[in-house]
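To start, I am sharing the structure in question, which I have written as structure tokens.
For this depiction, one protein chain was excluded, whereas all remaining protein chains were kept in their positions.
Should a chain be cited, it is by its letter among A and B, assigned in written order, with residues numbered from 1 in that chain.
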Amino acid sequence: MAAEVLVFNLLSGIAIVSAAAMIMMRNPVHSAIALVITFVNVAAVFIMLRAEFLAVVQIIVYTGAILVLILFVLMLVNPDELPDFHGARPMQQIFGFGLGIILLAEIAVAILTRTVVAEPGPWTEDGMAAVGGNVQAIGQVLYSGYVLPIQATALVLLAATIGALFLGRPDEDEEPTPSRRTVATISLAHTRGSDQDEIPALSSANIKHEAGDRDLIMARDADEFTSTPEDDQKGQQE
Amino acid sequence: MSSWLFLIPLLPLAAAVINFLFGRWFLQHASQWIATLAVAASFVLSIPVFLQIASDEQSISQHLYTWIPAGDFNIPVTLFVDQLTATMLLVVSGVGLLVHIYSIGYMHGDPGIYRFFSYLPLFVFSMLMLVLADNFLVLFVFWEAVGLCSFLLIGFWYRRRSAASAAKKAFIVNRVGDFGFGIGILLIFVTYGTIEYAGVFGQVGDATQTTITVIALLLFTGAIGKSAQLPLFVWLPDAMEGPTPVSALIHAATMVTAGIFVIARAYPIVSQSADAMLVIAIIGAATAFIAATIAVTQYDIKKVVAYSTVSQLGFMAFALGSGAWIAAIFHLVTHAFFKGLLFLGAGSVIHGMHEEQDMRKMGGLKKYMPLTYWTFLIGAAANAGIIPLAGFWSKDEIILGTWLGDQPIIMVVAFITAFFTSLYMFRAVFMTFHGEERFDAEQVHPHESPRVMTIPLVVLAFFAVTVGFIGFPPEDGWFHHFLDPVFPGMPHPDVAWSTIVLFAAISTVIALSGLYIQYMAYVKRSISPRGISELLGPLYKLAANRWYLDEIYDVLIVRPLVAFSMFLWRFVDAQVIDGTVNGVGSLVTYTSNQWRRAQTGLIANYVFAIALGAVIIIGAFMIFGSNLFE
Partner (left out) sequence: MNELMPEHFMFLSAALFIIGMVGVLTRRNVLVIFMCVELMLTAVNISFIGFAWEFSQLTGQIFALFIIAIAAAEAVIGLGIIMALTRQRDTVDIDEVRELRQ
């Protein structure tokens, strides 16, 4: 049995060391590679803990998908243009490590002084073998007791996909075409927009000429027309 | 029969709702027919109820639903008809119907006509429910509902400032009485544990004499407000700002008699307390006398009739207080007819005179509006107590009742008041219809009112002549035997014929003397009214200024109240309350501004706060153990 512990310790050691390396690395690409090592080791730990299916999922989703995605993003961000920085401000570093140490101490005390008591379930090694293995067991439990949550998760994933499409859509054209704009003001003096043709200062033909193809319903004064699409654009960027 | 009893109040309610919802855009003038038909149906349905009660002498009741079921506190909505209610049903729906018909002519062309014909049936509904109630809470609800209708209708022409303030005055003054009434009902519940008539009246004797007296007086407080008794009658004359049909229906025939009705209804309680009855008698007599003296001095034809109403209500009140219960209800019925007639007649005059109400600008109208003249004369004579019209029988019986009830002082006051009644009624008749024409013939062309207005006058005049005979002979008439079961245990003294004749003779002499004096004054002109008023000097001024009651209230109540309200506004509200509120606001703004600095916008800081929180919580958990949150 000692071999099992030895293997576990080895895997955990590599995982922890590479995790520490991940946050220490100066280059984000190196960090990502260190994270891959951690994840692979964690997947191995999962196998030791009778979670073969999750180990595979871990490799496929995390190392296969998410980290590749991260690396893609890293490539897209031009490293030369990144500001030269490594860590945060010194105070932030001190507080960060301090908090980490305190929390580690607390959790260590918790792990060593307390025991978790629970009723053992039916899914021992033999129990899983009886239904055909870990994947079958998970399938059985998942699709009998967690149908609604899994559908909700599917919805979340769908929403995330749409959100990603939205976030990643290409920028608008460099020179936006002036959008058709409707100027509607509430007139105090007339009811229900009846003063459409009661703009004494500017004749309607005049307005049409000045404002291009914009729709003009009514306005109280000429200032209403002085803002152009360019102005609006500037206002949005500020 | 009891199964369709609910239709009697329901139909006017339905008419009111329909007219209110659809009147403005769809019905307009059609609303008047809906309202009139609904009230007519109520009246027609009331007749068999009355006949059945008269033949069986059994009360009818119909349980509709339970309004408040709360443990022992159960408020059922049950319609209950006995002899008293049946009488009131006929009076309310009958006079109501005539007033509706009359209003069709009177309100013709008014843009708010749909509103008028939605409030008016609503009032009829409320009044019917008030008399049909079988417990005090339902009674109180509809007691307030008729007050609301009164408010709405007095202020019907709400663009007129005087109408709006008169409506407010009526509402607020009534609140004073209703407050006492409400406390009285609470006291009944506390004392007897129920507020249903049957339950309360069955155990009246269980309470102490003092409690009974207090309850009776509190109920009478409500009646003081609603039935315009001293000292709260000031609202009724002002209520004449409303349309005249409203004055006829609400402020003469029905609503103001609700107070009398309630006292009669609470007969088992009130009759147990001699003190309360004495108070009622004194207040009633004082009201009758004071209002009659004021009426003699008024020039506004509607005001004369209004003060006359107050005075007659005083008659009913002291009749109740003297133990002449049936006479009071009898007078209520006859009064409803002849006072409704007088108001509608006055309305007809005003209508024909192009909204002129001042009698000094009338005179000689007899030849222009003969039908109005004759019917008004009948009403006035009935009110003044000329034999053999309705008012004579009931008033005579009340005065007889005071004598039988051993209240000689009140009897004397009653005779004096009867004299004044005759004075002001015939003064109004002669000033309006006789003598020279004092109006501007260029501007005003008096004319008879349309038939839709005169027919109700004729019908009411017919009743004003005949309805008195249901109480003939006095103290032994059909009406007495009919109402007798409502007032169990009431003494029936034997009255000698000679006594009855003596009282009738005195009443007649008094009434005719009033007629004679006014005839001499305004037709023959051998007596100068001005001379008399100068002769009386301060007394005349006192009466002409309505005994300065409004001024007294102004000084004693209104001004201190306004001053106190100003104090509350300027100091308590503007300084203390606003200061507190604004202070809290400023404090929040200040502290928020301080705390805003914590929001650096640096995500690292937020994450740090989260991590710190985790460390603290886990640390606390480790130190204090798992019972930290217990």
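Rule of thumb we're sticking to: a contact is a pair of C-beta atoms (placed from the backbone, for glycine too) under 8 Å apart; a residue touches a chain by one contact, two chains touch by 3 or more.
Every value quoted in this text rests on a predicted model; they were computed, and no experiment measured them.
Asker: By the contact criterion defined above, which parts of chain B meet the unshown chain? Give residue numbers in ascending order.
Answerer: Touch with the absent chain occurs at residues 599-604, 606-608, 611.
Asker: For chain A, which positions touch the chain that isn't shown here?
Answerer: Interface residues of chain A facing the absent chain: 1-2, 4-5, 8-9, 12, 15-16, 19-20, 22-23, 28, 31-32, 35, 38-39, 42, 45-46, 48-51, 53-54, 57-58, 61-62, 65-66, 69-70, 73-74, 76-77, 81-83, 85, 87-88, 92-93, 95-97, 99-100, 103-104, 107-108, 111-112, 116, 118-124, 127, 137-138, 141-142, 146, 149-150, 153, 156-157, 159-161, 163-164, 166-168, 171.
The rule is short, and it goes like this: only the chains that are shown with their structure count from here on.
Asker: Once you find the CA centre of chain A and the CA centre of chain B, what distance in Å lies between them?
Answerer: About 75 Å, centre to centre.
Asker: Would you pull the chain A residues touching chain B in the complex into a rising list?
Answerer: Touching chain B from chain A are residues 88, 92, 95-96, 99, 102-103, 106-107, 109-110.
Asker: How about chain B: which of its residues touch chain A in the complex?
Answerer: These residues of chain B touch chain A: 604, 608, 611-612, 614-615, 618-619, 621-622.
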